[in-house]
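One chain of protein is taken out of this complex; the other chains stay put.
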Amino acid sequence: MNGNRFGRLFQVTTFGESHGEAMGCTVSGCPAGLELSEEDIQEDLDRRKPGQSMITTSRGEPDAVSIKSGIQDGYTTGTPIGMVIQNKDARSGKYEPFITAPRPSHGDFTYSAKFGTRNWGGGGRSSARETVNWVAAGAIAKKLLERNGIELKAHVNQIGDVEAPEVSFEEIVERSEENDVRCAHPETAEAMQDLIADYQEEGDSIGGSIYFEARGVPVGLGAPRFDSLSARLGQAMMAVPATTAFEFGLGREAREWTGKERNDDWEFDDDGNPVPVENDHGGIQGGISSGEPIYGEVTLHAPTSIPKTQQTADWETGELKEEKVIGRHDPVLPPRGVPVVEAMLALTLVDFMLLAGRLNPDRLDDQPGEYDTDYHPSSPRNE
Amino acid sequence: MNGNRFGRLFQVTTFGESHGEAMGCTVSGCPAGLELSEEDIQEDLDRRKPGQSMITTSRGEPDAVSIKSGIQDGYTTGTPIGMVIQNKDARSGKYEPFITAPRPSHGDFTYSAKFGTRNWGGGGRSSARETVNWVAAGAIAKKLLERNGIELKAHVNQIGDVEAPEVSFEEIVERSEENDVRCAHPETAEAMQDLIADYQEEGDSIGGSIYFEARGVPVGLGAPRFDSLSARLGQAMMAVPATTAFEFGLGREAREWTGKERNDDWEFDDDGNPVPVENDHGGIQGGISSGEPIYGEVTLHAPTSIPKTQQTADWETGELKEEKVIGRHDPVLPPRGVPVVEAMLALTLVDFMLLAGRLNPDRLDDQPGEYDTDYHPSSPRNE
Amino acid sequence: MNGNRFGRLFQVTTFGESHGEAMGCTVSGCPAGLELSEEDIQEDLDRRKPGQSMITTSRGEPDAVSIKSGIQDGYTTGTPIGMVIQNKDARSGKYEPFITAPRPSHGDFTYSAKFGTRNWGGGGRSSARETVNWVAAGAIAKKLLERNGIELKAHVNQIGDVEAPEVSFEEIVERSEENDVRCAHPETAEAMQDLIADYQEEGDSIGGSIYFEARGVPVGLGAPRFDSLSARLGQAMMAVPATTAFEFGLGREAREWTGKERNDDWEFDDDGNPVPVENDHGGIQGGISSGEPIYGEVTLHAPTSIPKTQQTADWETGELKEEKVIGRHDPVLPPRGVPVVEAMLALTLVDFMLLAGRLNPDRLDDQPGEYDTDYHPSSPRNE
Partner (left out) sequence: MNGNRFGRLFQVTTFGESHGEAMGCTVSGCPAGLELSEEDIQEDLDRRKPGQSMITTSRGEPDAVSIKSGIQDGYTTGTPIGMVIQNKDARSGKYEPFITAPRPSHGDFTYSAKFGTRNWGGGGRSSARETVNWVAAGAIAKKLLERNGIELKAHVNQIGDVEAPEVSFEEIVERSEENDVRCAHPETAEAMQDLIADYQEEGDSIGGSIYFEARGVPVGLGAPRFDSLSARLGQAMMAVPATTAFEFGLGREAREWTGKERNDDWEFDDDGNPVPVENDHGGIQGGISSGEPIYGEVTLHAPTSIPKTQQTADWETGELKEEKVIGRHDPVLPPRGVPVVEAMLALTLVDFMLLAGRLNPDRLDDQPGEYDTDYHPSSPRNE
């Protein structure tokens, strides 16, 4: 088992290594009748792709997606959607000093130890490049959610010790894509970029975090206990490369709040229905969505591949070596992580929409050329 | 799908509501030949049970486990282990004011909205009482891990703003069970207890956190990407009731560390094998265990059931009400959460031991009365 | 992994051995709002239980089911339904000659070889007694199906070389429970009983088969390719103890039919919708239900436990032995297998009803005390 599958009903299966021929993923469980083109997917892939700006790796990948199945005349057919993204700029030679000596805190050692390979087939699988598949699949999930009134967005809310003030969801939607660092607060974005430039100059890298929020999520998503909405979001987000913390609602801070402070009293909305007065609970109560916005944060540690000299141990020669990781690497992960976090959020939510019966698993209601099954539940002989 | 199953190969399935007749769980995938008695399981159940001390609910539950299958002559048989724990002290009448008015930030509203029930069958399922099943299953997982040299322990490292200093694994093992709050640092434990007593007196509750650590975990556990060790731990821990944050290694703090600071250089151990110089990575690299100790933290918000007056909205009468949650509730969750966190850690690790082929899925090597399959791979006709 | 779980969304998990303390199963994924009592389940259990007549084992088991969770005020709550059935008459001593010498063609040898156990814990799991759990779970599935207009029934259509003529679904429903052998054709039933009595007298046993049919199944169930309706029925039925063949539609006979003969032309029904002229396809086309009745057959080999002397090989003493299986065993399996086959058919169909979105996974539409989630998809803040 390679852990390359995500989702119970909206199922994503991925393949591909950083330095192999292609990446690819298969999405199954997408209902028929969704308008979908390669452009829809490409848009998100472009937000994740390398070489977008000074603060992203200069590896030149067009990341052009090719849909192989599951679409006809611009609409999904209800059958598996196969997608392939060719790797163009795979120069594996560059890593050679590290073939038998693991890069510090990278997946090199653990992959080699697990699979017994000393090369890039395994190491290449551990690359964040794999998330190109997630973003491709997530773009489909997002389209389905949008049709159901669910909107979601992430932005970078901290880099090093530079932290953005709280911004509204509308601001995140409008402004986060306006700067390279993908922070919805323009002044903070500038400060972040300066900070990143400084570390980059020193040959170092820096950590940061991503804030995410989803609006319009109906009450009732989540399958507690082990598949509670928070548990599944926890898995989804902790799978994001370099993640060391997942928080929702008050997150870590909740440890210092009293029950009275954190509890959200109930009131009535204009229609006379109970709604929480505030949303300190982060949109999830008892593991199930409460109808309030779902929000949280993901912490990504600093990229491990840095130009600064580090010590490694060569298991072939038995010698310690001082090496620099030469190559094209991001000095910070959150900016390109934003579409990845959005993808995992979307994949988790759309799966629960299906699990809660809020999305027809076979086909959308208003699809073109619809053929009504219900007209014919059975033949006369079947009664 | 109720989300009542955990694990791919070591599978736990649970049932039961807080105010129903019994709790129960079925463990499948435990190899034959493990010495196991009800006492082994009871020991952990007693650490989780209510009424242990002043700082736990006074609900009187013996939580006596009865094993119904899967054991013979004191050893597991390789077949599913069915366990039942009777509920003795289920006084559901107490919650009556809240039948049609949800308790603030509790699972009442979301369960009722999802399942359409206005009563305790659903609400009762959302109770932390359900974790009695997890602890029972986790006790079996722990025994299997111990046989394979893996030891794990958790303790309470923060309550409100009272934080314990760093303590060694040995100290956690030795001291955390010595006080009611389950903090391995005695002076801090006292301060925590005072703090809890204060909040309890005011009719309020307070949040806190649990630190966990596992030793002896071999290199190679984890199935990245979506089932990386960190992702599965994320799911496991975020399923723990009241959890709002999961962190491993540097956790949230990693956002402020540079790559150079956080990266762990490689050196050789006495046998000439590469080992990281430090363990800032928390025992997981690239989603796979590195052979270093695995450690992290889980934040639990304050209990939502508090004697203080709170506002709720009665969906039957359409009126706002000021109510107190009367009943027997913990003023703080981490002390009783310690065995729960240990159980989820154990269940996750044992599952990966099986997935990585490090544990024979059918039977242990040195079990009594072993019958060697290998003597007879096939009959002569089978060649 | 013990293979004790069935179903993707309507999930059954079982435990228990023939000679252990109790059998039990947990059903998850049953929507809230289904009227359900222990009596509903008991009815089917009574049809499966031993000691019903001369042609069933005389083992005296009341097979009384106790529901531990998931029900409140006579309705399901949407949470897992835990059920336990005590074993009363477990006299394992009787099998002693076979402890270290496997019974011919029984599961003794393979279970012992797999799990390394020489005793009844494992052997007991292989007993057909385990199907008591399936029937209990199946009774719930049947109730859900009935609410959706799906009716199903099985009967015994062959014992040895005595074969029943084709009978209508109505006859099967009305007559199959009228005689001990559960054959809907009374004259054949008598001939079957005579045949069974003859074999029983000789100390031998005999094989047979069960015909099953489901009516009212809507078009569109099945998830081809690997989870096509026929594939999942294949798994479900081949799991039934002693099954050596599964057929649907023309079954094995289809090998001798031409395309023109077997193909079912299309015509219009009274409402102007296309329906097949005949149903030689057995209600499944392309792995998906066609709206026609689903029918097929399951072949059960003769019980392996027979009073006649058989040769076994004692792996402890190294000696060949001539032994009789003393005990209380059925001379033929299909009569008690009828409710088991019905249960597996029901469990498969209800799972696909959920997978195809034809059954609300959280709660039934017309349940009492319904609380409408849709009134409140989200708070104003959530838009």
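To keep things simple, chains are lettered A, B and C as they appear, and every chain counts its residues starting from 1.
Simple rule for what comes next: a residue touches a chain if its C-beta (ideal position, glycine included) is under 8 Å from a C-beta of that chain, and two chains touch if they have at least 3 such contacts.
The structure displayed is predicted, hence computed values, not measured ones.
K.L.:
Sort through C:62, C:149, C:234 or C:327 and give me the one touching the missing partner chain.
P.N.:
Answer from the full complex: C:234 touches the omitted chain.
K.L.:
Touching the hidden chain in the complete assembly: which of A:13, A:243 or A:304 does that?
P.N.:
A:13
K.L.:
Please identify, in ascending order, the residues of chain B that touch the omitted chain?
P.N.:
Output for chain B: 8-9, 149, 215-220, 269-271, 273-276, 279, 283, 291-293, 355-357, 360-362, 373, 375-383.
K.L.:
Under the stated touch rule, tell me which residues of chain C contact the chain that is not displayed.
P.N.:
1-6, 8, 14, 101-102, 104-111, 113-114, 125-126, 130, 158-161, 199, 204-209, 219-220, 222-228, 230-239, 241, 243-252, 254-268, 272-277, 280-282, 285-291, 299-306, 308, 310-313, 315, 318, 320, 355-356
K.L.:
What residues on chain A make contact with the chain left out of this view?
P.N.:
Output for chain A: 1-2, 4-5, 8-9, 11, 13-17, 20-24, 26, 28-29, 32-33, 66-73, 77-82, 84, 112-122, 124-125, 315, 361-363, 367, 369-373, 376.
In this text, only the chains that are shown with their structure count from here on.
K.L.:
As a test of understanding: of all chains, whose mean C-alpha position lies farthest from that of chain B?
P.N.:
Farthest by centroid: C.
K.L.:
Rotation angle for the CA superposition of chain A on chain B, to the nearest 5°?
P.N.:
About 180 degrees, rounded to the nearest 5.
K.L.:
Between chain B and chain C, what is the gap in Å from one C-alpha centre to the other?
P.N.:
A distance of 36 Å separates the two centres.
K.L.:
Taking the mean of the C-alpha atoms as each chain's centre, how many Å separate chain A from chain C?
P.N.:
About 43 Å, centre to centre.
K.L.:
What are the residue numbers in chain C that touch two or more other chains?
P.N.:
8-9, 361-362, 373, 376
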